[in-house]
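Structure in structure tokens, see below.
Missing here: one protein chain of the complex. Every other protein chain is in place.
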Amino acid sequence: EDVYIPLVSKGFQHQFWQAVKSGAEQAADEYGVTITFEGPDNETMVDRQIDMLAAALANNPKAIGFAALDSQAAIPLLKQANDKGIPIIAFDSGVDSDIPVSTATTDNAAAAGLAADKMAELIGGKGKVAVVAHDQTSRTGIDRRDGFVNRIAEKYPDIEVVTVQYGQGDHLKSTEVTKAILTANPDLSGIFGTNEGSAIGVVNGVQELGTEGLVIIGYDSGKAQKDAIKSGLMAGAITQNPVGIGYETVKAAVAASKGEEVPALIDTGFYYYDASNIDDPEIAAVLYD
Amino acid sequence: MSKLVDMTGIEKYFPGVHALKSVQFDLVPGEVHALMGENGAGKSTLMKILSGIYQRDGGTLRIEGQEVSPKTPREAQDLGVGIIHQELSLMNDLNVAQNIFIGREPRKSFGRLDEAALNAQTAGIFASMNLNLDPRAPVGSLTIAKQQMVEIAKALSYRSKVLVMDEPTAALNDAEIAELFVIIRRLKAEGVGIVYISHKMDELKQIADRVTVMRDGEYVGTVDAADTPITRIIAMMVGREVNEEPLDVPDLGDAEVSLEVSGLSRGKEIQDVSFSVQRGEILGFAGLMGAGRTEVARAIFGADPRDSGEIRVHGQNVSVKSPKDAVRAGIGYLSEDRKHFGLATGMNVRDNIALASMDLFLSKGGVLNDAGMAQAAQSYIKQLGIRTPSDTQEVRLLSGGNQQKVVIAKWLLRDCDILIFDEPTRGIDVGAKSEIYRLLEELAGQGKTIIVISSELPEIMRLSHRIAVMCEGRLTGILPGGKNTTQEDIMHLATQRAAAMQVTGTLQ
Amino acid sequence: MITATDIEKKKPLAGLSESGAYQKLLAFASLIALLIGFSIASPNFMQTSNMIAILQATSVNGVLAVAATLVIITGGIDLSVGTLMTFCAVIAGVALTYLGMPLLLGVAAAIAAGALCGLCSGTFVAKMKIPPFIATLGMMLILKGLSLVISGTRPIYFNDTPGFDQISRGSLIGEVFPALPIPNGVLILFLVALAASYILGRTVLGRYTFALGSNEEAVRLSGVNTDAWKMRIYALAGGICGIGGILIASRLNSAQPALGLGYELEAIAAVVIGGTSLSGGRGTILGTLIGALIMAVLTNGLRVLSVAQEWQTVVTGAIIILAVYADMARRKKAG
Partner (left out) sequence: MITATDIEKKKPLAGLSESGAYQKLLAFASLIALLIGFSIASPNFMQTSNMIAILQATSVNGVLAVAATLVIITGGIDLSVGTLMTFCAVIAGVALTYLGMPLLLGVAAAIAAGALCGLCSGTFVAKMKIPPFIATLGMMLILKGLSLVISGTRPIYFNDTPGFDQISRGSLIGEVFPALPIPNGVLILFLVALAASYILGRTVLGRYTFALGSNEEAVRLSGVNTDAWKMRIYALAGGICGIGGILIASRLNSAQPALGLGYELEAIAAVVIGGTSLSGGRGTILGTLIGALIMAVLTNGLRVLSVAQEWQTVVTGAIIILAVYADMARRKKAG
């Protein structure tokens, strides 16, 4: 019998989500199940995600993978799934509820904290830094911004975060944002870009302005970011394990659908990579193009 | 008798135009005061000042002795001034009754509409006008004439003390004009003062008590309608004598048949219409409102699809599927509704004149020869006496009659072999009218084929070498032009309804 | 000579069936075709729970589309419906959660805020003569920013307001007919649509809505205070967006301050698919409802069929064009 497992994600077109999707497809192949992968255009569309979840439920799935944009909003549908005996696997970020049988996630705040530590190290523990974030209200956006800003505030009194600005993860907008930040703060020492689009935007902006000596730390991977790190434009970046998230989610879903025991928390981990370790097999495995 | 309206020394400036130069005008209760003048003389502008649409730049306006300056149409209405605008200003998506009572809808509590009362009151007004019109018909689907009747009904419904009628009869046929005059006489008897603007000179004698003439934004004089010969009024308007030459029907002999239409049909509007016109001939189309003349012209021109029928130009069968095909075959059509179908009103005079002939002004790569276009426009502005500050003036700022001349210029420039003029002199002053008649005759003389559709019988009789008469979509006959055909002959054919139609009666 | 034929015959609700029941029935055909098509393609589509999910998905967009319809009939456009909805949701959140107002008062405050913002747009358009596109684009941005400012860029949850989530999620109908658990959100959409229909068809405000879109200058020349009426229509539309804000807040049990961008295009699309002309003067609420349903059915159906997401977008675009084309062609045939 065909085992159908829909994954309702937070996004779709972004490379990060495409990597999650490829991990999920890999697992689906291995376990011989059918999956679908869907997500709204951007991470503000809470209600659109709920509609997607509703459509997924209509197809009588054996289990559902769900990356909640807002946990609370989804609770009625999650309850409905629970009543029907459909196990829910949360991925990317947790769901504030005891309904999901398992959660495959990265600690975004801790990962951004690591980025802050690396930034501090590279600029010598003092100076001005800025953040180009991808979203002001989404969970990932908030966690990465706050993880970075809070760590700086706690541990590095000589470093000042002069501004946090948002480019919606749009490469072009992030480029313009970066240029404006550099114009306003010519003495900046470093910029942290909180997702792939933001990080590439920072690199672009710096390139277009011809600014030198700036420490750029990015997030996620993708070909452009990897190239920037190899060429030294970008000091390094945090990567999660999106392929692993997708893989583990489907794996847990298959197990749960068979009534097997699954771990409550699957930490897929995060890493800092730079020119020195980018080709290490352990790192290369979690990077995507 | 105390004056209802007294305007003295009125001034009005528009950018580039001194539209009114110290104009005076007065109106007493119970009179019909005709306001005459060439196109662009400033008649409409003066009346718009009276009715609160424009504000005067100088002079005084008294209504019933009080000096007033209405700032909005509403204020003018409250002062008792109602106006029927020259250009139709109706809401096409609303129905007839809703249009008439816009702003004064009968209401129930909480802003709810009393639709029944609205329709009943409208029906009442129509009954008093002896007009057969469904109050619930959407205005957009009515012919221009019917729309004009709606405008008149709307103005009447205000029960104003002063009623301005700016060319109310331009789109009406004789029967409707007669009905309108009955209404005007009744209003007169009730003591209403009526300002009457028209380019139809024969109406003066029938309805006007006094006539004020304007020229070039200036006041020329006020005369008594009964004792002043029409020729003198015309002379006051144009500053010279206008001579009406009688029609001289030429003998075309066996001149080539340039347009032949056979078996043209479309639904009920056009039923098996066939006729042919010779080179150099002027064929008039007469008929009552809604007879289907416009429909025939549009079908020949390819503006509307047709069910069947053949069109032969110079003996060749041509397939006319769109106006483009018609123009290519040498057919031009001047629409009766210039605002909707004739002009790009947001563009200037020059572009409008060149609109059908852009290919004449093309150089390499689609670049336009603007200087050439300007020259062509200037020459028609001169030839037709179009009153405009320059050829780059936007057409919407021209007076109604001058807009019409721009449309004519467009088709003259296109230089088609076959020209269909649908109500070519609607809203055009006497001076210009005779110019246009002369022009049409000249064109025919040059070997062009002219079809003229007109609801004015004198115009048809003045121009046509032959007269085609239509009734309810059928061509009921073709009469010879000239002295031997009388208005009665035409009316006989125009009312020759098909047997089946006479039974159903009410046509809407 | 007058033929006052059936003056007495009652005219049906003009808003709902203005241009003839026949035509509307035809517009309906696209919707039915979609429903049938999806039912054949997937056995899971035609389940009660999925039908209810579709209706639920229509509710918010439908309410916004109703608001947009009013403005569009005047010949304007309202790009701010989406962020105004969010703004009102945030206001409800502030009133209920932060200020602890009673439920009804908080709801009223949100709707009043919507009407007030609508009035602002209306003032820009009517008094300051700013083109509706720009006036409402400006409002869209202002409200988007203000929602974030007021909420502190954080969702506001309604956990302290018991019953708030029932406004949209509960089912009064379901309590009476357990077989038909239609959520209240859908009920509210239909009530809003009925009211808007009534206003359009039977009241002075509705009459002027059509009149303004048909020929504003003519209305003004008839002595109507067009500016004042236009402002009222925008305010009404704003109030309806306020209801949309309550619906979405209740459905998500939270006011999400960043939501709303992009919703305006969907709402306007529903309006236009429903046969309302963007040049103003004509339109129906029933058409808008059908338009909103077409959009919701399409989105849901493609998902249930598990069409790949990138193809979903392509097919949605194509079907929107086709649906309107079919409607056009049928209308032309109908005359």
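Letters A, B and C mark the chains in the order given here, with residues in each chain numbered from 1 onward.
We take it that a contact is a pair of C-beta atoms (placed from the backbone, for glycine too) under 8 Å apart; a residue touches a chain by one contact, two chains touch by 3 or more.
Since we're looking at a predicted model, the values are computed, not measured.
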Touched by the hidden chain, which of the shown chains?
-> A, B, C
Selected residue (touches chain absent from view) among B:Lys205, B:His340 or B:Arg438 = B:His340
Out of B:Val327, B:Leu398 or B:Ile450, which touches the unshown chain?
-> B:Val327
Residue touching the undisplayed chain, where the options are C:Leu35, C:Val107, C:Ala126 or C:Leu146 | C:Leu146
Contacts of chain B with the missing chain: which residues?
-> 15, 301, 303, 322-324, 326-328, 332-333, 335, 340-347, 351, 355-356, 358, 362, 365-368, 370-371, 374-375, 378, 381-382, 385, 387-392, 410, 414
Residues belonging to chain C that touch the chain removed from view | 79, 124, 128-131, 133-135, 137-146, 148-149, 153, 261-262, 265, 268-269, 272-273, 277-279, 310-318, 320-321, 324-325, 328
Per the touch rule stated above, chain A touches the missing chain via residues 12-15, 18, 41, 136, 162-166, 170-172, 175-177, 179-181, 183-184, 186, 197, 200, 204, 207-209, 222-224, 227, 289
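One rule holds in what follows: only the chains that are shown with their structure count from here on.
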In graph terms, with chains as vertices and touches as edges, which category applies: line, ring, star, complete, or other?
-> line
When the mean CA coordinate of each chain is compared with the mean CA coordinate of the whole protein, which chain is closest?
-> C
Can you check how far apart chain A and chain C are, centre to centre, with Cα atoms defining each centre and the answer in Å?
-> 34
Mind checking the centre-to-centre distance between chain B and chain C? Centres are C-alpha means, answer in whole Å.
-> 44
Chain A-chain B separation of Cα centroids, rounded to whole Å = 71
If you look at chain B, which of its residues touch at least two other chains?
-> none
Please list all residues of chain A that touch 2 or more other chains.
-> none
